[in-house]
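Shown below is the structure under consideration.
Shown here: the complex without one of its protein chains, the others still in place.
Take a look at chain A:
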Amino acid sequence: MTNETNTAAEPTLDELVGTATNTALLPEPDAHAYDAIATGDADPLMLGGHKFTSRFILGSGRYDLNLIKATIENAGTQIVTMALRRCRTTENNLLDYIPKGITMLPNTSGARNAEEAVRIARLAREVCQTDFVKVEIEHETKYLLPDNAETIRATEMLAKEGFVVMPYMFPDPIAARQLEEAGAACVMPLGSLIGSNKGLRMRDFIEVIIANAHIPVIIDAGIGRPSQAAEAMEMGADAVMAYTAIASAGNIPLMARAFKHAIEAGREAYLSGLGTVTEGHAVPSSPTNAADYLH
């Protein structure tokens, strides 16, 4: 007779959310069955072998340094971006305001080609001993559009040096595949122009990227309000990065919390499987048997 253990295995994510389209067929879950999804423990974001339970990446900028800690905490974020620049002042270093345990994600803003991006990434690694880098290669400041070709080249060079490369990109599905082949840890397509708060204007092409990617797809730019973040997550994005939407809010830490809730809601909706959209007719939610009406 074999020894049997009584401890039931933890349910897998598939078991928790169900793979059938109608979850009414599944056993009734208890009140806390989905807590591990909300916290990310059962549904982590993996980037270059590193595990994150938050799907919200936060930009660090353009607000009072004293608000950064509260904003990060309310966002529940574990990854914060920053830029590298010439040192001009001895006061108020950003790193003194970032809570311990947060993963620093330096960007390569200011780089105009792959070589400049590699140079910035190496310097950033020297500042904070992080292997994470968000590759951003742009040629002008009016539209801040990423140069996909140079970004692919930089990604290949940096991945070979052991960086966890997170490239900001124009949502071209072919470039997304090339970035994946070049060793990117994820792709970060823009939803609309950086800082525009216009949301998922590139939705159709990001959907194609999501459908074909084997690495996380993180919507990087243009997400202007929590409902747009939720839309991105419902669509199947793996994470959202926001910066201007938070920085331009009336109450910055509170808006960070609103984004956190929206991103979690969107993720749970995506895992649940959204209902079918119908056109041209209603779908009754109450019985329609004519004999049972009180006519």
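Here are a few things to note about the model shown:
Here is the rule we go by: contacts are C-beta pairs under 8 Å (C-beta built on N, C-alpha and C of every residue); 3 or more make two chains touch, one makes a residue touch a chain; residues count from 1.
By definition in this document, contacts and distances are computed from a predicted model.
For the omitted chain of this complex, the UniProt record lists the protein as "ThiS protein", which is one of "ABC transporter permease", "ThiS protein", "Pyruvate dehydrogenase E1 component beta subunit" or "Oligopeptide transport system ATP-binding protein". Of the options A:M46, A:L95 or A:A149, the residue whose C-beta touches the omitted chain is A:L95.
Shown as candidates are A:S54, A:T81 or A:T151; the residue that touches the absent chain is A:T81.
Considering the whole complex, the residue from A:V127, A:A149, A:I174 or A:A211 that touches the absent chain is A:V127. Listed for chain A, the residues touching the missing chain in the whole complex are 59-63, 65, 81-88, 90, 93-96, 104, 106-107, 109, 122-124, 126-128, 194, 241, 243-244.
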